[in-house]
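Quick one: structure below, then a few questions.
Of the protein chains in this complex, all but one are displayed in their positions.
The block that comes next holds chain A.
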Amino acid sequence: MNLTLKVWRQKNDKSTGQFVTIQANNIADDMSFLEMLDIVNDDLTRKGEDPIYFDHDCREGICGMCSLVINGRPHGPNQGTTTCQLHMRSFHDGQTIVIEPWRAAAFPVLKDLAVDRTAFDRIQQAGGYVNVNTGGVPDANAIPIPKRIADEAFESATCIGCGACVAACKNASAMLFVSAKVSQFALLPQGQTERYERAQAMVDQMDAEGFGNCTNTGACEAECPVGIKLTNIARLNREYLTAKIFRQEDVHA
């Protein structure tokens, strides 16, 4: 199939970008969206033009590097898929596809479609870990955890940190990401020691990075490629407010 792409092109983080129309010809249905861009880039390179710059790594939906807002939808029109797992059969011959980078003050555009997502890394560094002294390997079942809790923590832990939730939110809020990262520890015994400190530190960093507030529109949940639920956001609110209102002394804040 042949497609018309309207792609955001921007030289670097200092310049202002604009949309450029590029033809994508002879695209097969079974190509992934990123393979389609590879073909377009081969063409551009052959013509001596600058290829379209976009983020990707694993191309199997697990690393969270790929992004792209495709016709207004982060990771494209399908539910529960990353852009690398989106196939061209979801489009039709002659279609115009508008491709934009994630838009958020906290995610500045580096070049073309790639944005700087280190704001997420800094939130993680603020509290998204558990301090443990290493030693002998602990016995696998030394700490009993009900399966229901283990499953819920696991579901929160599947967040791949792609940032589609921020891209989808009208306020560019990072609540879904932060709530997933706080939840995976808040639910498990290993996370209890730093439970309330963590919630406060990560929320503070989230605010400092310039993400918006949560209006509970649910756009993040609808666009999240791994299905992180809004219940995580309720839990983050609970963790943080509990920390602030009832546990302030415990955490020396």
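One rule holds in what follows: a contact is a pair of C-beta atoms (placed from the backbone, for glycine too) under 8 Å apart; a residue touches a chain by one contact, two chains touch by 3 or more; residues count from 1.
The working rule: contacts and distances are computed from a predicted model.
Enquirer: Could you tell me which of "Succinate dehydrogenase cytochrome b subunit", "ABC transporter permease", "Chemotaxis protein CheC" or "Putative mRNA 3-end processing factor" is the UniProt name of the chain missing from the displayed complex?
Expert: The chain we cannot see is recorded in UniProt as "Succinate dehydrogenase cytochrome b subunit".
Enquirer: Of the listed residues A:3, A:52 or A:203, which contacts the missing chain in the full complex?
Expert: A:203
Enquirer: Kindly state which of the options A:39, A:98 or A:145 is in contact with the chain not pictured.
Expert: Answer from the full complex: A:98 touches the omitted chain.
Enquirer: In the complete complex, the non-displayed chain touches which residues of chain A?
Expert: 6, 19, 69, 71-73, 98, 100, 103-106, 126-127, 131, 168, 170-173, 194, 197-198, 200-201, 203-204, 206-207, 210-219, 222-223, 230-231, 233-242, 244-245, 251-253
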